[in-house]
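With one protein chain held back, the other chains of the complex are shown just where they sit.
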Amino acid sequence: MQLFLDGIFLGSIYALFAIGFTLVFGILDRLNLAHAAVFTAGALVGIEIVTRLGVPIWLLIPMVLVLGAVLGILIERIAFRPLAGRHDAHFAGLISSIAFGAIVLSVLQAMYGADTRRFPADIFPRTRVEILGATVSLLQVVILIVSVSLMIVLTWLVAKSKLGRGMRTIAENPHAAAVLGLNVGRISSTTFALSSALGAVAGVLFTLNVNAASLGIGHAVELKALAVIVVGGMGSLPGALIGGLILGVAEVLAVNYIGSSWRDMVAFGLLFLILILRPQGLFGARKTREV
Amino acid sequence: MLTEYSSLITLIALTAILAFSFYAVLIAGQLSLAQVGLASLAAFTSSLVVPAEPLFGFIPPLLIGIVFGMCVGIIAAFILGLPVIRLRGVFLAIATLAFGEMVRIFLINQSWTNGAQGMSFAKLVGIEIAWIALAVVAFWFWRLSGSRMGRAFAAIREDELAATTMGIDVPRYRMASFVIAGAVAGLYGVLLAYFSRFADPNEFSFTAAVDGLVTAVVGGVTFFVGPVLGSIFLSVLPEVQRVVGIDAGWIRPTISGVLLLVVILFLPGGLSGLIPRRRSAKRLIVDPSERPDLPALPAPGTELVRLQGLGKSYGGVHAVRSVDLTVAAGEVLGLIGPNGAGKTTLVNMVTALTTPSTGRGTVLGIPLNDSTRAHRLAQAGVARTFQQIKLFNRLSALENVLVGGYRITHDTLLRRLVFLPSARRFEREAVAMASAQLIRVGLGDKAANAAGDLSYGDQRRLEIARALASHPSMLVLDEPAAGMNHVEAGRLSELIRSLAADGIAVLVIEHNVRMMLATCDRIMVLNFGEVIASGTPADIARDPKVLEAYLGSSGSDADADAAAALAAEDLAEATARSVGEHERGVSASGDGANESDDTQPEGDR
Partner (left out) sequence: MRRKLLSAAVCGSALLLAITGCSTATDTGTTADGGLTGTGSGADCVIDSAIPIGASFSLTGAAAQYGASQKNALELAVDDLNKVGGVTYELTVEDDATDPKQAIQVFDTLIASGASIIVGPTLSNTAKQTNPIAQDAQVPVLGVSNTAAGITEIGDYIFRDSLTEDAVIPQTVKAAVDTLGIKKVVVMYSNDDAFTESGYQAFSAALQDQNVEVADTLTFSKSDTDFRALLNKAKQSDADAIVVSGLIDAAVPLVSQAREIGIDTPIIGGNGFNSPALLTGAGQAAEGVIVGAAWNSASDNEQNVKFIADYTAAYDGAPDQFSAQAYAGMQIIDQAVRAQCSGEREDIKAGLGDITDVPTVLGDVSLNENRDAVHDALVQIVADGQFTILK
């Protein structure tokens, strides 16, 4: 049981990162590789805010959300929008988001140095809880709850709200969306803002959970998150959550039954297999491209 | 200066070779991140075979390493390609990325590589060898770019489906680009290890893969000097910053990031896009004596297509039901019917883009079944155009037609590598053939224009020229007159008649009923997937069922126009308005999803 829960909690972190990641992919069909930098920025700026201003955690989260949203809008405006309509927008978007991420990281290094930083120990109560014979921390439970509720709220948002309808129309056919009078630019900005806000908060929760934030944390999670969104199905929000949990559990089981040296092999092997056997992922609907 | 910068200059060459490995897949429209994993495999395994002394006293150890490394790259790329080659875009990128990471983890856990401690290599590579290797690789890609194989890669990158219908075996070419990339990656891995004297598996990480991709894209993937330019740009950038006196630290990656962003955002073709080039390096060749002798077409009247009870259903919806049909060489068979009648589905089956659910069919002696692949049929002599134009937009008009000639031209890559005179002769023949077709459809003066920049009507004509370039026995035209005014449609009608006179069997779908009545030898009318009438144009024009079908269709303005055309006794009085305008209006409105979809069922109402 402890094993299983460990996997679930590990997976919920992956999911938290992946939900924002997959949101942009699902709607705008773009892989935003600057997401890792936003994640790191959320963590490091969050730490700065807390140590400088001493704000409590419940106040910090909205501040980081805003930071993430601003970064998201910048990413969309600078790295993606100028590419609209270009035949190589796919490749170019990858590269421009990588470049944007690199700039964000170097600015973070300029602001806070390269040292590993962390939140003050008392920012979040380190309470331990007994669940089904396993001990877990309160924080882990909170992260899991946050991941699940985010997934539900976002799924609802995309499925039911006006914004969500706009998003889905764009996902279906951007040209048609423009013809129908949707403000494609604003909706993609909003999508990026939403995605990055989630990414930034994920960075804060992640850092609280592991008690360390360095410039490289986003990068380490990014690869796993790629695995998660593929396993769960590109663009599928529930898929990102379930994919994250599956990956987390698979990794923990690999550590215990195969050997920790091969743990990452399991993650990428799983990813590879899923792509071969079911490219649309466990929960993704295959986009039928017109021919 | 040479000693101070010898490593930099060497690394520029090596990085350019890595970028060429990405270039090799990117020119075929694939995004693979497996390259550094392949390089890593090649580098580490080469240490197992490279001897300390020259083999037999004269074969240098490095040469053994290079050959071995390239073989490892080729084999590994092939094995990796088998399962992943059918993936596209980001999916392919992620699958190959996963492969690269798996290689890294595998090598770290091996004792013969010393894991993370890494492995030492002899110093066998310097400036000269690195640049010679780069020159060889660049030479290869230079010669590739003008060959038939290079054109096939470009065609696949621009539009896979269209490439298939030109007779290009897409999976095979995608695999070929994968394997070429693997060989180049293997070369890079071995050269890097024997240059830097040390390698550990972590050097071949995701970051390294991304760096390689960035180098290739920054350089540009439409011109073979791109990888070299990208490598120079990215390798020299830190050094220039150092020389200029920018402090070591965060500011340098910031500047590099900004510059990278600027290049990507403002230079769509990468750095190599800055080099002025004509769209098409080739001129038209109009001298008829340059054209090759082509095999004769089947004698007029020979039966080329026979369909018996052919049908297609999608989850219970019958798009086409039990169609019997024959087409003979030299005749023009028209296929009309209201929107959603199943016309496109039928011709998709005839060109093997769609597999029939029921019935039998033979096209040019090839049976239509699950295993019939479209490029086989194309190679047998079936050419087609598409309802929604599928040109290779970034290629010039002439290049589009050259791709169309794939079936009847020779592959010239190997000949081009050694500058055989026959390579030039074959190229001239291909250009002469293509020129003739361009001129035939009236686009002789637009040969150098990018296909995507042509007007709508010109694009339709270019598609026909491209299809004709394959010297087809049978030509399938899906709404060729859409977007043309009646003068253009008239010329098209003449063209179709002249093709039939040459002995080509023409199967044409068209909404412009007036034109069809004037052009076709026979007309078949489809409604709700069934043949409701068949016969000479005169019979069809009088058949009340046909008019009824058009009038009953709730479909589009085009259908109404067709009905009007049929209803009017005097064809000249029929709708004066351009059908084309309506066509375009239709596809932009709600009905568009159905209109624009060639292989999906049409019967969704």
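We just call them A and B in the order they show up, numbering each chain from 1.
Going forward, a contact is a pair of C-beta atoms (placed from the backbone, for glycine too) under 8 Å apart; a residue touches a chain by one contact, two chains touch by 3 or more.
Remember, predicted model here, so these are calculated numbers, not experimental data.
Novice: Using the definition of touch stated at the top, determine which of A:T40, A:S106 or A:S147 touches the missing chain.
Specialist: Hidden-chain contact among the options goes to A:S106.
Novice: With respect to the chain omitted from the figure, which of B:P253, B:G270 or B:G529 is a touching residue?
Specialist: Touching the chain that is not displayed is residue B:P253.
Novice: Could you tell me which of B:R86, B:R172 or B:R242 touches the chain that is not displayed?
Specialist: Final answer for the missing-chain contact: B:R242.
Novice: May I ask you to list the residues on chain B that touch the chain which is not drawn?
Specialist: Missing-chain contacts on chain B: residues 1, 3-9, 11, 15, 108-109, 115-118, 120, 123, 138, 142, 196-198, 200-203, 225, 228-229, 232, 236, 238-240, 242-243, 248-250, 252-253, 275, 277-278, 281.
Novice: Can you list where chain A touches the absent chain?
Specialist: Touching the chain left out of view, chain A contributes residues 2-3, 6-7, 9-10, 13, 106, 109, 113-116, 118, 121, 126, 128, 135, 137, 206, 209-212, 214-217, 219-220, 251-252, 255-256, 259-261, 263-264.
Convention: only the chains that are shown with their structure count from here on.
Novice: Roughly how many whole angstrom separate the Cα centroids of chain A and chain B?
Specialist: Centre separation, chain A to chain B: 34 Å.
Novice: Which residues of chain A touch chain B once you look at their complex with the stated criterion?
Specialist: Touching chain B from chain A are residues 25, 31, 78-79, 82-83, 86-88, 90-92, 94-96, 98-100, 102-103, 105-107, 109-110, 176, 179, 219, 223, 226-227, 230, 234, 261-262, 264-265, 268-269, 271-272, 275-276, 279, 288, 290-291.
Novice: Going by the contact rule set out above, which residues of chain B touch chain A in the complex?
Specialist: These residues of chain B touch chain A: 26, 31, 83-84, 87, 89-91, 93-95, 97-99, 101-102, 105-106, 108-109, 161, 206-207, 210, 213-214, 217-218, 249-251, 253-254, 256-258, 260-261, 264-265, 268, 353, 388, 393-394, 588, 592, 596-600.
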